[in-house]
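Every protein chain of the complex appears in place save one, which is left out.
Take a look at subunit A:
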Amino acid sequence: MINILVTIGVISGLSTILALLLTIADVYIADYGEKKIIINGEKELIVDGGNTLLSSLVGSSIFIPSACGGKGSCGYCKCKINNGAGPVLATELSYLTDEDQKNNVRLSCQVKVKEDMEIEIPEELFNVKQFRAIVEEAQDLTDKIKFLRFKIIDGQEISFKAGQYVQLIAPAYPGNKEEVYRAYSIASSTKHQDYIDLIIGYVEGGILTTYVHKHLSKGDEVSFNGPYGDFYLQNTDAEMVMVAVGTGMAPIRSILYEMLDKGINRRAVYFFGARSKDDLFMLDEMKMLEENLYDFKFIPTLSRPQEEDDWEGAKGRVTDAIAEYLDEAPNREAYLCGSAPMIDSTVKSLLTKGFSEDRIFYDKFE
């Protein structure tokens, strides 16, 4: 009996001493004091040193995109650090190109704030905030696609560009163990800064789509952060061709409302692909936009129209509709939104119609 007690005593005594040593070391040795981070040469942040740059910035409500949560395995949290980062670490090397290294680009989740720093962050990221909202509206557009309106309830306003996306957070729910983020394009007009609309399809087994379709209903609280993305309406007056399939409707709808609300007078045509008539949605809104926009035409195309659909419009995939209805003309801009195969094939068929590659903008849904 005494043997057992002595054993336990010795082991726990030893562990306690070591743990104590480490704790003391953590408090005294790993204490770097307060450090100053200067962002883009103007904004100043005071943070406690010793943490990674990523977590220090998140602590100050600056959200740099990061998919892996700071483990150094996604390479998204790149950030230009002009001063105070120290040499490049071996853990960063596989994510930094030669050009990155020349331009002082580093992974913010690996670099620790040990001295005063000067960093550069794209201005847009200052706009990225975390929002709390409630589901104000939730309606089924088709049997697989849901429309949701999130009313922001924490007093903030969201300012974004038409076409950008937010990251919606699914909390743990039965069948999902941990918080998960997924990106969804904003479907509402930039005029409304107190709510956002999302159009979310149901994917069998998808963590977030299951959350949205099976667990979320009117009045529930949600969190999202954003806006992100470099897919948005360009400030030119070129004629526009928009192409979307399914939930790709979302950013295009936002762009159309932007044109309506700001009185942007550009010629525009919108090819929208679906399987059958049952998969089409928001036809009333599109009709309203056709009537009220300067020169806008909505061309829905069905890849598998049913007999009872009695469909007289365009048939086939969006690429078929483009081949049939689009003339060759120079100086046009294209906005595409949908799955990767759809984007790739559409880009190809647009190139044959005289588009130049740098004026085709797209948002690939992964």
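FYI, contacts are C-beta pairs under 8 Å (C-beta built on N, C-alpha and C of every residue); 3 or more make two chains touch, one makes a residue touch a chain; residues count from 1.
Just so it is clear, contacts and distances are computed from a predicted model.
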Notebook entry, point to check: Looking at UniProt, which of "Energy-coupling factor transport system permease protein", "Carbohydrate ABC transporter membrane protein 2 (CUT1 family)", "CO or xanthine dehydrogenase, Mo-binding subunit" or "Ion-translocating oxidoreductase complex subunit A" names the chain we cannot see?
Noted result: "Ion-translocating oxidoreductase complex subunit A"
Next item on the list: Quick one: say which of A:L18, A:M288 or A:A340 touches the chain that got left out.
Entry: A:L18
Checklist line | Selected from A:V6, A:I46 or A:A323 as touching the chain missing from the view | finding: A:V6
Checklist line | subunit A residues touching the omitted chain (full complex) | finding: 3, 6-7, 10-11, 14-15, 18-19, 21-22, 25-26, 29-30, 32, 86-87, 89-91, 114
